[in-house]
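Removed from the display is one protein chain of the complex; every other protein chain stays in position.
In order of appearance the chains are A and B, and numbering begins at 1 in each one.
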Amino acid sequence: MDRRAFLKLGAASSAVAFSGAILSNRAKALPQPGGKDFSPATGAERQAVPSACWQCVTRCPIIGYVEDGRLVKIEGQPDSIRTRGVLCAKGQGGVNQSSDPDRILHPMKRVGKRGEGRWQRISWDEALGDLAARMKKLREAGEPEKVMFHYGRMKASSSKLIGLFFETYGTKTIGNHTAICEAAKWVGQELTWGVHYDNWDFDHARYVLNFGSNILEAHTNHVPTAHRLIDRLASGQLRLVTFDVRLSNTAAKSHEWLPIRPGTDRAAVLALCQVIMAEDLYQGDGAAFLKFCKATSDHQATLEDKVAALKAHLAAYTPEWAEGITGVAAATLRRLAREVATVKPACIISYRGAVAHHHGADTERAIQMLAAITGNIDAPGTRCVAVAPKWKSPTGPENKPKARELKIIDGLKGAAALPNHHVSHQIFKVIKDGSAGRPEVYIWYCHQPVYANGEVQDNIDILKDESLLPFTVCSTPFYDESAALADLILPDTPYTERWDWEDMVSPNQVAEFYIRQPLVPPMGATRDFADVCCDLADRLGMPLGFKSKEEFVRLSCALTPEIKAQGGFDFLRAKGVWHDPAAKPRYFSYRKPLKPEDCQRDGVIKDPTTGVWWDWKKAHVESAALALEVGYRATKKAYAAYVGQEIDGVVYAGFKPDKVNKSGLFELHSDLMTDKGFAPLPSWTPIPEHAAMAKDQLILITYKVAVQIHSRSQNCKYLTEIHHRNPAWINPATAQEKAIGDGDRIAVTSRFGRLETRARVTPAVAPGVIAISHHCGHWEYGRYASSKQAPDGVEDPDAARKWWRDNGAHPNWIIGNVADPISGQLRWMDTVVDVQRI
Amino acid sequence: MQENEKKLLRRELLNRIGLGAATAAVAVTLPAGAGAAVARDPVHYAMVIDTRRCIGCQACSVACKAEFAVPLGATRSWVEYVEKGTFPHVSRQFLPRLCNHCRNPQCVNVCPTGATFKRAEDGIVVVDPEVCIGCKYCIQACPYDARFIHPDTGAADKCDFCLHRVGRGLVPACVNTCQGRARIFGDMNDPASAVAQLIATQPVTVLRQGMGTRPSVFYIAADHSDPRETRVPSQYVRVDTHRRIQERR
Partner (left out) sequence: MCNASETGLSRGEEARARSGVYGLLARVFRAEADAALLRHLQSPEIVAALGRPGEELAAFLTRQGTDRTLADLAEEYTRLFLGPGPHLSLHEAVLVPGGAGLLWGRETAVVKTCMGEAGCAVADQAELLPDHLAVELEFMAHLCAEEAQGWLSGDAVGARNAAAWQTAFLNGHLGTWVGSVRERLEAARPSPFYAVFAELLCAFVRQEVETCLSR
């Protein structure tokens, strides 16, 4: 029956009033959970503007409320399938961004020496004229690569537009921040299932096994997944077990907290795998999934061979062995192995606590292995290949130069074998070393190279040195520790004043499109750095084809078919979010067989060594013969030409590689690891510093709290009022050994430096450890973060009410810019320290 | 808008907004023979906080702060962390707190001017800053440390259950943002309401029951441990208030 017929049926039936027989009603208005707000003072309705948050990378859809031209409130977006109307503290704290009294509102040029703190306001014309002239000179000299652009966070339309600008200019010397964040996790995933985002499908999970993730306080897809997790947890739908060195809030809500020695999660995971294989608990879902796995060097191995190989490899990794390393009882490990293998579906999650270590990428591989042998991959209720909206956007000028690159973004020589996401924290060391060249213009955007990396003193020393970095520019809304050392500051808008289309992944495997739009107009003379890039492009005589981010977003809405069909830019401006109501959640995409024509296209051949079907033409190989001779694995960037994976005579979509030439199988066994001199299957390697430490030394770990992000939210007074100090957590037994009492002043010393702070003696952390949070110890970034007013800071009545003096301590001074040899990940959790009462 | 006008509006708001809610309700006509009509008791707003659902994220604290631009140093709503135990048997529970809108409010009892009163139409305890003389008697009297003197008005201030939202059919700001949906708000006199049903069927507790204040904020699964009342002297119990007043009152 069609719609019209139903409506006729209904119209005829409503008169008869069949309903009303069951429900009683108090004739009360339906309460509205959100989507509106009113002024407490006048009762007037506040103007609602849908947009997207940017306090963290989750980028939740939000609604901003504006009153008399001021942003007064931010709330969740009830129409979002990702967040369903809720929002975290950081998101709520975004109201402080636009009205931060210490914002930089005008371009500023350094006066005197770097770091003196003396500035002169200049016009945009002068600022960009100068910058464009320098960039032009380098390009004309054939050295555009000497312009280095280093971003901290840059996503979606910002990433596309700004990336286009630098690509059109001709430089590939582009740095990011991934290695201080999650490089180990991503590389571990790129080696196994090809892409780096895992979504955790809590809506359907019945068991969640957590290694070092504090998802209820911080995560790359925080609110969308955290609120789903607590809902199912609190209603008794799932069991949560957490391995963590510290009782995080996630561990506190878990059914079980397993304190574990720092950096030993991999041993625990290997033991769980050992039990599962030895007791044949892989049978069923695990065995079915193993068909799509590579467990030996033979991509055509039988299930029996794979099982035998895994059993042999894991044989020594018994729970008894793991107990000695991890401190977790063997009986517990054995029990958990049986639980995770039999309670289905199980979602195995992991983050920095497990992977920000030496060989952290191998820990992520081990966790992928655990999920694989229990069949908990890409199925409802498990860790799934994440789904995100696919936007189409303008591609800039037709003819772009072949971009050139200074090879300085992958860290010191030998730092990382697979620096898929570069080694950003070693950039200053590499520049100081100079053997690969140095940039003449160093531009950073939405980044804090001084504060966010380790070895803060080193960062300061090198950034201040004009002989190493002749000209430095930053685009930032706030006067932070890095901006304080720049030559030129370009005032960026906070996210509350700019445009974007957004594309973060969904928690439920259905993509959601959404945008960001200004809640208030850019204040002062601030400009979205993307708009600045459009301006620079014109000055450099290389117009990009659009004049602003707003135009870029508008064009993208017209180019993206799904959005165009709904009404394009105007539609999305009004609604804020959209998803396809007919879309089905995406699972099991790896086992979709390809159509015969996909493998018959011109250029597509099979690689006999790996079973991969790939397109040699797309990989820019000269001929099919050459392609077969050299082979898929040895052909540069062949992964970009991947078509499918042949298994038992059928070609499947498989697990598409993203950054490395892996096959389309889920690679437990990686020849790429062998090539680089590491064990092919996930293996235990002790952390060198931990094996060598003295009995009375401690291991320093760091962590995040719910109300702050790493370095960018401390100017938000409402957030910093809650978390501004970070006393170091020490277990009572450890504290007693060192005669440290609660609240005592202590000195924490590593090979990189010494930090003074206070002790918080608590049983909520394992012995032998000292835990210091991020977010504190600012010495710039405005009066709320640091007690220092920025140059050009304005009056704020609240400033007089700032009641806290202690801004805490910054652990990065004593943490090294030391890389995981596999992925380049900064090893946040490995530092060995001496701790004394002072 | 002139200051005086603003103030008049505020008072009107406080007095009238509750009535507005009742009359603006959409009337659904039900055919005769429909389910039993429920007798109309006066509305009495209450909140149930299910701490099993609370993850201590403080979204509610910040939402409240932002909604009212509460000055630094003051809090209308906050979340305490209650940590206790011996390694490795350690627990940390979260206790969201706000004015309890007591049914026997101490603040109202002691107020010399009648500036603070409990509204008859919905039970919300409010303060009229125009009448308040800032004597601070109520600040002392409140057993829950829920009140403060607002630096701009010199008057007492506290949570008002988001009267300006509730009167227009919106849930309070803290309820709106809560990730765990741990805060449930509604009319406890309506047996069909979620709050009434939870109060009737769940083991609920209130803060400082012995004070006789009869709060309208009820907790499910709250940890009422307090460092001042530990049975065992060496027992570790720590309460973090996350506000300027670092000791819990």
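We take it that contacts are C-beta pairs under 8 Å (C-beta built on N, C-alpha and C of every residue); 3 or more make two chains touch, one makes a residue touch a chain.
Only a predicted model underlies this, so the values are computations on that prediction, with no experimental measurement involved.
K.L.:
Give the labels of the shown chains that the missing chain contacts, considering the complete complex.
P.N.:
Across the whole assembly, the hidden chain touches A, B.
K.L.:
Which residue from B:A69, B:V110, B:A155 or B:A194 sits in contact with the chain not drawn here?
P.N.:
B:A194
K.L.:
I'm checking contacts with the chain that's been left out. Which of A:L9, A:A133, A:A312 or A:V794 qualifies?
P.N.:
Of these options, the touching residue for the absent chain is A:L9.
K.L.:
Please output the residues of subunit A touching the missing chain, sorted low to high.
P.N.:
Residues 1, 3-32, 35-36, 78, 204, 235-237, 581-582 of subunit A touch the chain that is not shown.
K.L.:
Contacts of subunit B with the missing chain: which residues?
P.N.:
Against the missing chain, subunit B presents residues 26-28, 34-36, 169, 186, 190-194, 196-197.
The criterion applied here is as follows: only the chains that are shown with their structure count from here on.
K.L.:
Using mean CA coordinates as chain centres, what's the subunit A-subunit B distance in Å?
P.N.:
Taking the average C-alpha coordinate of subunit A and of subunit B, the gap between them is 37 Å.
K.L.:
Would you mind writing out the residues of subunit A in touch with subunit B in their complex?
P.N.:
Result: residues 17, 20-34, 36-43, 72-76, 85-89, 91-93, 95, 216-217, 223, 226-227, 230-231, 234, 247, 249, 252-253, 257, 259, 706-707, 717-719, 721-723, 731-733, 762-764, 766-767, 797-798, 801-804 of subunit A touch subunit B.
K.L.:
Show me the residue ranges of subunit B that touch subunit A in the complex, using the header's touch definition.
P.N.:
1, 6, 9-10, 13, 17, 21, 24-28, 30-31, 33-38, 40, 50, 52-53, 55-59, 61-63, 65-69, 71-73, 83, 85-88, 90-94, 151-152, 162-165, 168-171, 173, 175-181, 186, 190, 192, 236, 238, 242, 244
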